[in-house]
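For this depiction, one protein chain was excluded, whereas all remaining protein chains were kept in their positions.
By written order: A and B. Residues from 1 in each chain.
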Amino acid sequence: MNGALHKSMAPAAALVLDEPVLTTSATAPSPVPSTAHRAAPLKAIDEYRILSAHEITAEKLVRADDPYLEGHYPDFTIYPGVFVIESVTQTVHALVEQTWESRIEIELTAIKSVRFTSPVLVGDTLRIRCLCTYVEDNRLTVKADCHIDRNELDPDLDDAGAGAASDRAARMTLEFRLVRADAHE
Amino acid sequence: MSDHAHIRSVLPHRHPILLVDQIEEIEHFDHIVTVKAVTGSEPCYAGMAETTDPRRFAYPRSLMVESFGQSGALLWLESIRREGRELTGSLIFAAAKNVTFHRAAYPGDTLRHVAHIEQIVGDNAFLRGQTLVDGELAADYGSVIAVVRQTESLDGRQAPVASQLAAIPRQHTMEEQ
Partner (left out) sequence: MTVTADITGTGRAAHLDELRELIAEVLEIEPEELTETGSFVEEYEADSLRAIEILARIEKKYRVEVPQEDLAKMENLLAVYETVKARVGWTD
């Protein structure tokens, strides 16, 4: 069984994408179920809002008892940068899952670039915005912008020059491949 | 030197996010080879819906990247420790470029990371490298930047990579409060 498994999910047949089934943009946020259908370090988004077939926002409140966080680090907790990437990935997954009628899943194929500007701490709410572009050959390019809602008012945030940039957490460009969810080799 | 206890003395990460098991090879300030076993008992496999699809157990790519990053950080911190130096502050993943994924890893596999230091500038390390599974390329890391920033400045809500050129955090002791 592992012989065929070890490759990344290869599409069994050409993936034909029909018209997106999304009709109206959701005005209320949709919660994310707790049970994961694939291995993930944690549930990295709490809720999302689909704005169109190409745009989605999501948020994640960072909690002290989130998985893995107790070790990152014992004396001072920082939401790992790779978990910010995970939050973006799960956001894109939510959009793709809702967009297409056939069960399509995504596979991260590349991190073209990522920059982390401000650390995300316990109590912060990470706000994500993704712009997705479908590229031929069933690939998706995503530009994501992530900001932090601080958990307390900080009077120093308006210091000249620091205010505008200080609440950005990260910016990244990711690439994904779309595969049929039920394709087995 | 290559054992897990030594790794814990160098890296600040702890269970369950210490994702480097052993060092296979190290050339200070140049490269390191590390291994990390992927096991079904990790937190990332908790709370999953029942499934017959084995592909759903692919090791999360975010954790693969973290494991690689820690390998690079281990090389950096171990190298400067050998010179009798130490960095104070928190280790932070600052940036990456051209990271590509080629194959998945599953419970029972071993990740082998090869991380190179390209350059060190103050409290900033520029790395590159690869992750292999069964001798095959699983991930390639074009460039990864890891930095150490003062914890107290994080407490004060100053971004560790503040937008002012003049505000580069200099190495200073924790007593300067």
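Observations, loosely collected:
What we mean here is this: a contact is a pair of C-beta atoms (placed from the backbone, for glycine too) under 8 Å apart; a residue touches a chain by one contact, two chains touch by 3 or more.
Computed from a predicted model, the values in this text were never measured in an experiment.
Remark: the omitted chain is touched by one listed residue; of A:Thr57, A:Thr77, A:Thr91 or A:Thr117 this is A:Thr117. One of B:Ala95, B:Leu111 or B:Leu127 touches the chain omitted from the figure, and that residue is B:Ala95. Here one chain is not drawn; of B:Phe57, B:Phe101 or B:Phe126, the residue touching it is B:Phe126. Where chain B meets the omitted chain, the residues involved are 94-95, 119, 121-122, 124, 126, 145, 147, 159, 161-168, 170.
The criterion applied here is as follows: only the chains that are shown with their structure count from here on.
Interface of chain A with chain B (complex): residues 1-2, 5-9, 34-42, 67-76, 78, 80-83, 85-86, 89, 107-119, 121, 150, 154, 156-157, 161-162, 164-166, 184. By the touch criterion given at the top, residues 12-18, 43-49, 51, 53-63, 65-66, 69, 90-104, 106, 108, 133-134, 136, 151, 154-164, 167 of chain B touch chain A in their complex.
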